[in-house]
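Missing here: one protein chain of the complex. Every other protein chain is in place.
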Amino acid sequence: MFVRNDLLFLGLGILVPVCASMLVFLFVDAPPLRATELFFEGAFGSSQRMGDTLMIWVPLLLASSALIITFSAGMWNIGIEGQIIAGAVAASFVAREFEASTPVVLTAMIVAGLIGGMIWGGLAGLLRVRGGVNEIFGGLGLNFVATGLVVYLIMGPWSRRGIASTGGTEPFRPQAWFPTLDGLRVSPLSVLLAIGVLILVLWFLSRTSYGLRLRATGKNPLAASRFGIRTDAYLLLSFLLAGGVAGLAGVTQAAAVYHRLVPSISGGYGFLAILIVLLAGFRGQWILPIALFFAAVSMASFQWQLQLGLHSSLGGVIQGILVLSVLLLSGYRAISYMRKPISEEGDA
Amino acid sequence: MSLQLRSITKTFGPIVANDSLSLTIESGEIHGLLGENGAGKSTLAKVLSGFVSPDSGTVELDDEQLKLSSPSAAVSSGIGILHQEPLVFLDFSAVDNMLVGSPRDGNHTKDLAEEHLLKICEQFNFSIDPLIPVQKLSVGERQQLEIARLLWLGARVLILDEPTTAISGSQRENLFQTIRSLAEAGMSVIFVSHKLEEIQEICSRVTVLRQGRIMGTKHLPCPTSDLIDLMFDRELEPQGRKSSDSLGSICLELCGQKVTTHFESGKVDMTFRTGEIVGLAGLEGAGQRDLLRSIAGLDDTVTEGVFFRSRDIGDDSYIHRMQYGFHYLPADRGREGLVDGLTITEHVALASPQRSIATDWKLSREESKKIIDKFSIKGTPESVPASLSGGNQQRLLLGLIPDNPTVLLMEHPTRGLDIESAAWVWKYLMSLTEEGTTILFSSSDFDELMTYCDRIFVFFEGAIIQELASVEATTERLGSLLGGVK
Partner (left out) sequence: MQWKHLVIFFSLLLFVVGCSDNDETESVSSEASEPFKLGLILVGPRDDNGWSQAHFEGASHAIEKVGGEMIVVDKVNPADSPNITVPQVVDDMIGQGAQLIIATSDDMKDGILEAAAAHPDVPMIHASGDSAWTDGKAYHSELPMLANIMGKMEYGKMIAGCAAALQSDTGRISYLGPLINDETRRLVSSTYLGAKHCWTEVAGKSASDLKFNVNWIGFWFNIPGVTLDPTVVANEFFASGTDVIVSGIDTTEAIVEAGKRASAGETVWAVPYDYEGSCSEAPSACLGVPYFNWGPSYLDAIESVSNGSFKATFQWLGPDWKDINDHDTSMIGFLKGDGLTSENSKELDKFTKALGDGSLNLWTGPLNYQDGSSFLGEGESATDLQIWYMPSLLEGMDGPAE
């Protein structure tokens, strides 16, 4: 009976959001079928579009990998945007200051981004563990600080010569760009990096003793401490690791997408990734397709604007509706499961 | 006027909290409800006051059947309950608290409430300023306010649920005085308590509950031993385990330190020997748990002078003490003992001292299979705690105890286990003591305490009131000590 219910919910989980999006299209006077067609065309219609979709997929994957670490430790890492920015800033520093061959510069940028993100994540962790500041508020505060820092750098010390614009820094030297294949904008290196990191994170969490302790801390800190786990240390560890991984997203954004530092370098991908991880129900393997789907909607919304003349914010609306309907469904599902035993008890 | 309960039954899942209870309470009577923790007194009080609806059974007041669907329905039917610490809105004034939850009609205005409160104050010698914020009142005064409120709303039956737990001695006298006046005025009072002395002092009759059933109703005063007979099962009177000669050297010493709960503090000076089993008896919350947690290093109620094999470990944390072989098994297995969502294999991996980065899951799985076999756990290595019964959870926790523990601290080691499993667990625990483990455990099971302990400490209201060698312990002795009677 439970299996049938699961299938029913899976079916509804696909059907309801799709129907809801169709209604949105009808509401804005767009042909739903054409819009659907454009969704596939826009996101996967050519190898280049496929590549562009992957380009959005990369930071989403990295940010999701980061978040699954902190979620495993029972923490809401709202500071992820700031951690992405910190990684991008650190990588940009390397790109601006060190002149060397591509492999050397890129390696240095990746290491720097990792460290930058870890510092920012570690700050949120320290605030939580030592300062007793809820990680949500600490993270939000650090996000503002990170944005402030990046704007200061772009307007001040790293500004273009004779220019003071928040538009961004001078593009990096080509040595500091992630290499691409001919005709594609996405760098295979960044895709490999993102997938590799996700696999590494999942391996760490599920296979290692540290990952196990971290998960135990997240699921029940009280019981975990009875097992002799220093839960504070593991909370901090989760923030350090998550920050480092998020910092890598900053590296790819700076070195593979913008090739410079811009104020909105994190692109809101950190927040989007929170939704992805929630939808994936913290199961790592689902992150891949869900993140791809989100990337595809982002690409498709550009096509909807381009070809159907729809407003550019429609993609966000569709994403929001999808998330809401899936969350509503899973909430409804949880409630219906909870109800069952109670009514049975009442009958007996 | 009389209150009649007919066949009240209430179950929570497999637990029968009230098993077909029938009872009559006359007007002007102060009727005691006595029983140990979990006997079903509180559930009955909640049924009468509308907080819990019974599975079956009826309540009649003056031959009229009452509908007790909610607390407010109960109050308007004439039954009011006074909780240990009355639920009040701390920022509101006394008179506003009376208005909250009162029916919105012309008879319940602020002026009338104030008038009523002043009248009650005069009648019972209370001194409550109607306009004072409630947070400035003591718990005793809040009880007085709550009584005034319930009377104003028309209560004719008053239930007091362990009312003396949180108030001082003089406030207690005041409360008892009030209760007596209310009874003289014709009200029915139900006085719920586990304290034998109080019941003897104030009640005219008492009904004793045990495991959800009425064991008997007695007119008071009567010999306390009669009440204990009703409260506790005394079928078996086994002998003490062994003499203290066979015990090893001193393993753990507590000296000169304080064990504090929120009522009383007392000096404790005790030593525990290698291989010794010490039971901590007492009602829930009497202080046994605080002592166990203090020795474990989880609470700072014991702040100084904890010696393990002559070494001062007072400043060491639980994690540190674990390295000396200390181990603590909490009563709340689901919340504090096991990590829900992790499998048995993962628990085994957590408990084993592993320091390499990659866990050897094969080994952990083998190990968990062994534990499942050895402790007859009904589950697989992939089972999660939520899928295990309470007994199986406890077996798992026992299985997770590291090898060769020196000091084992346990709350209710066999609660929820059937007799056979309990016997098996104790066989296992005793085999540990043979190898030099010292065991301290709390329990409310007299048989368990008398059968397995070398010594028993009895706790009452935060202090140890008696130390017994196991040969001195009888059900009657323990029962009266638990009720605070030496």
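Annotations for the structure displayed:
Order of writing sets the chain letters: A and B. Residues in each chain are counted from 1.
Note that a residue touches a chain if its C-beta (ideal position, glycine included) is under 8 Å from a C-beta of that chain, and two chains touch if they have at least 3 such contacts.
What you see is a predicted model, and the numbers here were worked out from it, not measured in a lab.
The shown chains contacted by the absent chain are A, with contact judged over the whole complex.
Among A:12, A:189, A:288 or A:329, only A:288 touches the chain left out of the display. Interface note: of A:36, A:147 or A:208, the residue touching the hidden chain in the full complex is A:147. Of the candidate positions A:22, A:50, A:100 or A:317, contact with the hidden chain is made by A:50. Contact between subunit A and the absent chain runs through residues 44-50, 52, 55-56, 144, 147, 151, 155, 159, 162-168, 171, 185, 199, 202, 206, 257-258, 260, 262-265, 267-269, 284-286, 288-289, 292, 295, 298-299, 302-303, 305-307, 309, 312.
Here is the rule we use: only the chains that are shown with their structure count from here on.
Averaging C-alpha coordinates per chain places the centre of subunit A 48 Å away from that of subunit B.
By the touch rule above, subunit B contacts subunit A in their complex via residues 13, 318-319, 322, 328, 330, 335-342, 346, 349-351, 354-359, 361. Listing the residues of subunit A that touch subunit B in their complex gives 207-210, 212-213, 215-216, 219-220, 222-230, 345.
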